[in-house]
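Every protein chain of the complex appears in place save one, which is left out.
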């Protein structure tokens, strides 16, 4: 696994959350299997593996309830590790889900005091992220949902959600921070239903905010796939709307619990089209992995996991390049009339000219699009036999 | 089943598509089991059952390829049935999916000629709908999708989709029609993946149109449920965004083929909360059923089906009223702090005052929300034992 | 909620696991929200609510690593609570999933030492269960699965699984215990895929054991529903095969994480048909609830949860009786030709007579089965409006 072409380097802009390599393997039915991992150790190991940077929840770095001096010491030591390794912190986020205080929600908790605490904790976390250089702030509303639908008026919940995001945008602006917010949707787990369950619902929500230009989406492979939806279609809509502010790459099987598997280990076709989309669009954001090692793994397995995420991305990016230069694939695209989708539909003569047009429906209905051949060519490209 | 309280009447604003009662029971593995149903017969029978009106695809009423004089005769005869029964046509739509010409899409077909034909057919259908009084025009892009992802650039597809809807809005405006467009999302079937797969993706898409104020959503119970999402949450987001222009009521099990079962026959809790939402909001639109009788049924079963959809809606609406007047439920809502969600989060003192606030996290984390009791009370309300 | 007709009493044979009411609300993203619950307190509270008994995992009652004298003291105190309340322990089971030692499996772990430990722990747990009166022993193989499919030869895993169950049957027999084993399937979570994922796969597996007569199934509503399958069909197949040895009642939405919600709170139709099936069959086993209170709840909510499970069962059992005595429903069953399914297909003349028979396919194809009407009648029975 040492082929140079697939060796990660900082210019590939791969990032990991401290919580990803630091995941200790706890699950709903089992205890932790791995010892705690020092954030500084994570920085050093990821730097060695060729990553660009790390991201964190406030509580991943500074334990809740730490004193100002403890916080300072932790940040100083962490910053030193960043400086020594050249690693960056492009994104930060807040843990608004672990503490029992959030059991009924954070920004949409029924109790206003909980909502105020969630805002206070988030402002602190934004400060911490900015201090370490983050320019993207991710909000995952994991507890913003409900099991007993009677307990929440959904429209009121959306009002409160919008109020919170508006307030945070105002905070960022007032402080003069160079930070954009990226909201992360998820359909369910840990709540029975989470509000704004898909990339689409989140994109729509953003349009009703006071400063929509400051807010985008952080789509996650696993979350969109849990609902059986195409992840790369969702990412494409984000790009189309100018709203891809961050991305969470991992793997997931549809209709299952949130798996957060190693990127590319499931759903490799959707992974390929996602990589192809990001590379074709020359998207300038981070390739962030929000995943963790299987619970079967010891500490070494964690680094195998991290290495695998990045290698698979590079392998798929290479295949995206081959797709573009493969003459047979390009010919099949022409047979599928793929270029026709880039032409405007309405001719110079306008709608009137369309109404006068005579359509040969039999001929149009009879033509084939050669999609079986095209899809097989992509399959063989993916399987490495062309 | 003759209880007066649950007898449908026109003021309940129940509508059915001609294609729903006219469904002949064909499915992917079986032939038609019921004879064709004359649209005029459908109008008369539905009027007898207490419906408010009927909706149709162009091809449901006027067969594709009918001559102008045939069209005129059909429309005249149909209008007479409407006049005699007092039935309305509040909505119309276009069949852009049955003909082989649409096999690669309609507004997002790769072939521009197919896209032009789809626009021409839609303009004709809008004319027909307006002629019969429709003020809502539904677009379901059932073929706007893909199996072989390489064949379609999703961003180009969204460009073409937007171009088509923009063109239709222009057409409606130029003609001076009093018509709004309602776009209907669906995640898959008949395509492997359909573009704009959920209510959320569609709401977001609308915001990027030229005249978003003319365009809303037609959410369908079955379609949102296929992805395992909460339908009433989606409807609530539509209402919140001012975008509920129409609604398709039916029943569906998550993660299965598009079932279009009788309203309330599956997912009765989500059905209840949907009805409660529409009634609480005093939503002024049609209660449209986009469903069909099981394939086991003969012609009589079709009318049992139609009667059942309406009765169940009325039963659930009655339960929504009881919910509001049930003292124990109202007390449980207080215990769940439901009212707190309607209060603003940020106090008069602004964010600064929040940062100075001392939060008693242990107390906030320890408090219970009584959701088990509240949910059980709703369960018993639904089961009719309170 | 004090209506006498729906008040649980011991003769209803309701049981709860200590781990159900004792669930502390931990989930993959959040810490415990409720304090530990003393098993003796659970016994007393459940007795007060009208339950028949409690079940437990070994570790629920006696902490792993307890000394013999500690074990003795715990068991003595627990038995006293049982004696004082009249509560029974009809079932026991083993925790083979929480300890990191089981991360690669228990009976199907790749490491033989882990498998031996799993057997040793299970024998101890059987002893404990028998000591307290249990006659059913449940095996849930929550860790018997895999994420990286290359790591396990599935046929070898089934060999080891069968070896373990065979060994335990031998142990029970050698000891002369009056105990039957009930195996519990689950499709996934915590493993990516769990071996023997449905009731069907488990029933089939049992037939290949050395003493299949000693082994049956413990179907769980949530587990079968996670795969989108009909729970009551699965229970019916267990009954049909004489293999319903225990049952786990709760609620679940298809295609989601393992929710273990209050019985009847989701999927009420499938819950109704399940209750109807158990009651119609006069099944003599326990009505066990393997569920837990929402994480929003404090200690009081736990008992609301327990009460709700039992009440809903009794409400549905009452509806099952009404189904049998409702003249219109019975008439609709005749219209659906439901009785015909109980008649043998092959006539006295044998297959030859069938081949000579002239079938009027048009008439047979035209007949209706009145299932819309029948289903609507059941819907109205469930909604309490008939």
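Just so it is clear, A, B and C label the chains in written order, and each chain counts residues from 1 on its own.
Quick note on the criterion: contacts are C-beta pairs under 8 Å (C-beta built on N, C-alpha and C of every residue); 3 or more make two chains touch, one makes a residue touch a chain.
Source: prediction; values computed, not measured.
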item	value
Among C:38, C:163 or C:298, the residue in touch with the chain that has been omitted	C:163
Omitted-chain contact residue, chosen from C:232, C:287 or C:307	C:232
Candidate in contact with the missing chain, chosen from C:198, C:218, C:265 or C:296	C:198
Of A:143, A:223 or A:262, the one touching the omitted chain in the full complex	A:262
Interface with the unshown chain - residue positions in subunit C	99-101, 103-104, 107-117, 119-120, 123, 147-160, 163-164, 167, 170-171, 187-188, 193, 195-205, 207-208, 226-230, 232-234, 236-237, 239-241, 255, 269, 273, 277, 323, 329, 333, 336-347, 351, 354-355, 357, 359, 361, 364-367, 369, 371-372, 374-375, 378
Touch residues of subunit B, complete complex, unshown partner	25-33, 97-100, 102-104, 142-143, 147-148, 151, 188-190, 192, 228, 253-259, 261, 294-296
Interface with the unshown chain - residue positions in subunit A	1, 3, 6, 33, 228, 253-256, 262, 264-266, 268-269, 293-294, 296-302, 304-305, 307-308, 311-312, 315-316, 319, 365-373, 375-377, 379-380, 382-386
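Definition applied: only the chains that are shown with their structure count from here on.
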item	value
Geometric centre distance via CA averages, subunit B-subunit A, whole Å	30
Inter-centroid spacing, subunit C versus subunit A (mean Cα positions, whole Å)	37
Where subunit A touches two or more other chains, by residue	99-100, 103-104, 147-148, 151, 188, 228, 255
